[in-house]
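Here the complex is missing a single protein chain, while all its other protein chains stay put.
Our next item is chain A:
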Amino acid sequence: MTAARPDPDQLLDRLRSDELRAGRGRLRIYIGASAGAGKTYAMLTAAHEAVAKGVDVVIGVVETHGRADTAARVEGLARLPLRAVPHRGRDLAEFDLDAALARRPGLLLVDELAHSNAPGSRHPKRWQDVEDVLAAGIDVLSTLNIQHLESLNDVVAGIVGIRVKETLPDSVFDTADEVVMVDVPADELLARLKAGKVYVAPQAERAAQHFFRKGNLIALRELALRRMADRMQGDVLDYRDAQSIRDVWRTQEALLACVGPGPEGEQVVRSTARLAGRLNIAWHAVYVETPALQRAPRTERMRVLATLHLAETLSATTAVLTGANVAQALVEHAREHNLSTLVMGPARPKGGALWPHPWHRQPADEVARCGADLDVIRIGAPRSDTPSPSGTAGRDARSMASRAAEPASGRSRWTAYLWPVLGAVITTACLQPLSDLLEPTNIAMLFLLGVVGIAVRQGRGPAALAALLNVAAFDLFFIPPILSFTVNDAQYVLTFGVMLAVGLVVGQLTAGLRFQARIAAHRETRARKLFEFARDLSGALQRDQVVESTGSTLSSAFGSQVVLLLPGDDDALVMPHPAPDGLDLGIAQWACDQDRQAGLSTDTLPASPFRYVPLRAPMRIRGVLAIRPQDPRWLLIPEQQRQLDTFASLIAIALERVHYADVARQTLVGMEAERLRNSLLSAMSHDIRTPLTVLAGLAESLATVPPALSPDQLDQVHAIRDEVMHMSTLVANLLDMARIQSGAITLRREWQSLEEIIGTAIQSVRRQLGPRAVTVTLPPDLPLVEFDAVLIERVLANLLENAAKYTPPTTRITLSAACVGKDLRVTVADDGPGLPPGRADRLFDKFTRGDSESATPGVGLGLAICRAIVDAHGGHISAGASAQGGAALTFTLPLGTPPVIDADAELPVLPETA
């Protein structure tokens, strides 16, 4: 049990990544703690070494920042011209991805991996360009400053007080083939700075002064070294995995980042990502949508989605949960997915109050209560002095949101508030005549009923208003003194309170129920759509049906424009007719080739109006689904994304099924056709042979059965017999040709002795050869050769017959064979009149004969059959002149490796055969 068995899943992963890596270029990143460490210089030095080794090195982009020694290192290296991208009236120079792919160097230098490309570029980030370059099999050298690493972004911001906008996903850094740390002590860096060797943009000079402080530099250096150490640890683990050096089977634990609605969600995500990276385990990020949060303002919801997106880029599995109780939903999710550790945000006062409500527990405490077996890590509060633009914006949005309160969506809300007024008026009007009959208590009850009714139908706000109005009406019209708010009996204060409380509670409950019902309805709709779609697809038998039901179902399910792009005959995607507006076939093809989503809200060309989803089926990518949602935000919601993925894989599987159904149908048709052809051919062969047999037999009977015939008659009888035999050969040739032409021939290859086949071939044409002598010269050590004996015998027989047919009876025929290189060469030569000049190449065509009209029988099929058979064996047949001046027909067969024959020693002891 404790034996170090490699986990099969990991093995598979490794195989897959090895496979992925096989055709990929290698990425080496030079990493430094800060600008000025000398990364670019180190990279250029490595490039020069590569040039010295004969590698084709090209500079994609290198920022020299006017440093003389760096500029000197650039000298002597080939350089791609930069691409000019017009942006706001200026031209920005960017790395030219297409030029690099077209140039295909052995090694490409791309500085500043975290750089953001100018708007309108293919990818928003340079590292994505580099991915493409690597995918094309080109090795890349690049550079990176530690503060640009995504997961360290906020840590660096905390240290140096500057938040970097250009970030690199950790996955790129972690999956890079090599990372080289370019390290320089803080003092030396400061000295360099003083000497003007570190580039500082003029507009950032003040910030730079703040940045290049010794404390900052030391902290950054430590950060970089630590991150390097993490990566090294990863390398060590990978190595151990690869070598299966593992003593303990680690249970696959994972972290769960709980994203709240506040600005600290981002911090939770980054911290969890860092932690997960350090522990080398997977992690999830979830957001729990509660009825209260459902009403949160749009900006806040957008931020949650953005946070989840960030988590996805940091390679988390994300989900949006729904439930009335945050903690319960989290614990359930954690248990379900075997996540033992939850990472949660800092405690935060509810509703802007300065202290937490005593009865309103923090979710973290709640989780600790209902999931006692789970570990909870609570992230500290972000430093308030950190200038975090997104944070403050979020807070502003929040306070605005609380001010705006519930009635967020206009008109329908207002009508909801008319109902309580109406209800109060009607109740009062109805009860007025009955005021003498009913006890005030019962009247209060009826008013309470009105409040409950409003609460059930209209929710919490109107319920509160109804409670207020009903209490007022009750007081005004039914409690003495009538038409006065003055209350004599303090009892009624309690009545008001209860009515208000009941209204609010019922309203709250109803709102919760309604929320749950709405979520359930949503889920039900999703499931139903999925079910209906799966049912439609399973009924589809043709590609068009799949396209049609995809179009109708998806556009109704997602309320968006849907286009299914399928590959044509040349495997390139085909633009549908009419071409939809804004659809880019280039992006679709890229998504298809790279097996990655592209377009709207992805990393690749996010400005495109369409999202392109590759349809990945088990065997291959079957096409691309292009979808243009009415609301671009829609695709950010993880549930919708997952729904889209599910649809995509359903479509892909349906397409694949349809494809294989087609293949199966064609195969069946082919098999049926072949069966028919074969039965036809063998029936013809049988039906022709039978009368020929009768003819030959009866002719011979004439000759043998008394009375004896005269010599003249005997000759005629023999002539009949010979012609019948000849006709039989002709028919056999025709049928064979038909069989070969239709491709129905299957070679029964075995290791054969050529000598044996030559013997039978000569035997079979003995009659046609007549008095012509055949000399066979074979080398004594001729190996066995793999061929179909019947067919090669036919070739030899046809060649011999051909030689006999076109030569006088005194001709000598030589049959010889030799091993030449990897081929066996067999030649049938004669000393006859030779081939007609200029016809040698056409000799093997069908129905070609030496003389177009001659008395020699035959239709010229023999040599055509020879060529077809030899070709099928992978050999070659040709005609030429023999040494004796006659014709020489030569064919070759591949020699191969004959099987070993055991010596006599292995003879088993058998009972003597008498």
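Convention: a residue touches a chain if its C-beta (ideal position, glycine included) is under 8 Å from a C-beta of that chain, and two chains touch if they have at least 3 such contacts; residues count from 1.
We take it that contacts and distances are computed from a predicted model.
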Looking only at the UniProt record of the hidden chain, which name from "Two-component system KDP operon response regulator KdpE", "Thioesterase", "ABC transporter ATP-binding protein" or "Multicomponent Na+:H+ antiporter subunit B" is the right one?
"Two-component system KDP operon response regulator KdpE"
Which one touches the absent chain: A:V55, A:V498, A:L709 or A:V776?
A:V776
Per the touch definition above, residue among A:S116, A:Q508, A:S728 or A:S878 touching the missing chain:
A:S728
From the list A:T525, A:S538, A:Q666 or A:T690, which touches the chain that is not on show?
A:T690
Just the residue numbers, please: which parts of chain A touch the chain that's not shown?
682, 685-686, 689-690, 692-698, 700-701, 704-705, 721, 724-725, 728, 732, 735, 748, 750-753, 755-760, 762-763, 766, 774, 776, 778, 784, 789-790, 793, 815, 898-899, 901, 904, 907-908, 910, 913-914
